[in-house]
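Omission of a single protein chain aside, the complex is shown with its protein chains in their original locations.
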Amino acid sequence: MGIAWDEISISTNKKLQIVDITRDVIEIVENGKVKDGTVTIFNPHVTCAVCINEHDPELWEDLLEAYQRLVPLKGNYHHNAKYDGMSGEQNAHAHILNTLIGQSVSLPVKSGDLVLGTWQSVLFVELDGSRGRKLVVQIAGK
Amino acid sequence: MGIAWDEISISTNKKLQIVDITRDVIEIVENGKVKDGTVTIFNPHVTCAVCINEHDPELWEDLLEAYQRLVPLKGNYHHNAKYDGMSGEQNAHAHILNTLIGQSVSLPVKSGDLVLGTWQSVLFVELDGSRGRKLVVQIAGK
Partner (left out) sequence: MGIAWDEISISTNKKLQIVDITRDVIEIVENGKVKDGTVTIFNPHVTCAVCINEHDPELWEDLLEAYQRLVPLKGNYHHNAKYDGMSGEQNAHAHILNTLIGQSVSLPVKSGDLVLGTWQSVLFVELDGSRGRKLVVQIAGK
């Protein structure tokens, strides 16, 4: 069994933003030695998320609008009140959305290729930007 | 380390629909050679989802009603507007729900058996049917 590690760096420039990281994941898989197994993109942050969906900027607006409608940026959040005045900590919405969207994704690797459906892209979801983010990538298999 | 691949085909006949695929997963695990490890049901589609919950048709109505209440089928979606007039693309709600419900599930395999709680079933969640769907199943272990 082989296990390889890598990382993906992302720099966001908006409060909420979707960044397509599919090319990064494909490159890591294609350059790796594991031909059959699983690649996991693990998000070590608590105010952003990763998911899999279509590469469609219009849809990304829909996603971000729906997320904000379900969990508004401004609300009577205890977390925000505790850190009243600290602009970097007014982000309870981002924590909550992280637990709903999900914090990591795993994709199969088969015969050296990433298994992705026709319309699937790996999407990074910034919920409290702008920030620099670093995702952990693990490939396990043989 | 062994890795085995299989797939599960599903044919849905409603716009939103839950299909219990537990039997398919159990059969794949029981017929496989991997006795200890993990089975992953990976959904290569972007407008349906998989999750784990109870086999209870009344609860499935509750799930589908809650999903539609949280993310209505009709809304001012940019994705739908872009594809105005294309009936197969009026599905932003399904994309959004896919990112919330989740796009794959992994279950432990122990001594040749699928590890499932008493009330757990593996559920396929159609969000934009009716369609034919195909899920990728991977068993990794030893």
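As written, the chains take the letters A and B, and residue 1 is the first residue of each chain.
Following the convention adopted for this analysis, a contact is a pair of C-beta atoms (placed from the backbone, for glycine too) under 8 Å apart; a residue touches a chain by one contact, two chains touch by 3 or more.
Note that the structure is a prediction, hence the values are computed from the model and not measured.
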Omitted-chain contact residue, chosen from A:10, A:70 or A:116:
A:70
For chain A, which residues lie in contact with the unshown chain of the complex?
1, 3, 5, 40, 42-46, 70-71, 77-79, 81-82, 92, 95-96, 98-100, 102-104, 106, 136, 138, 140
For review purposes, identify every residue of chain B that touches the missing chain, sorted by number.
1, 36-38, 51-54, 56, 58-59, 61-63, 66, 70, 100-102, 105-108, 110, 115-120, 123, 125, 141-142
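The rule we apply is simple: only the chains that are shown with their structure count from here on.
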Rounded Å distance, chain A centre to chain B centre (Cα mean):
20
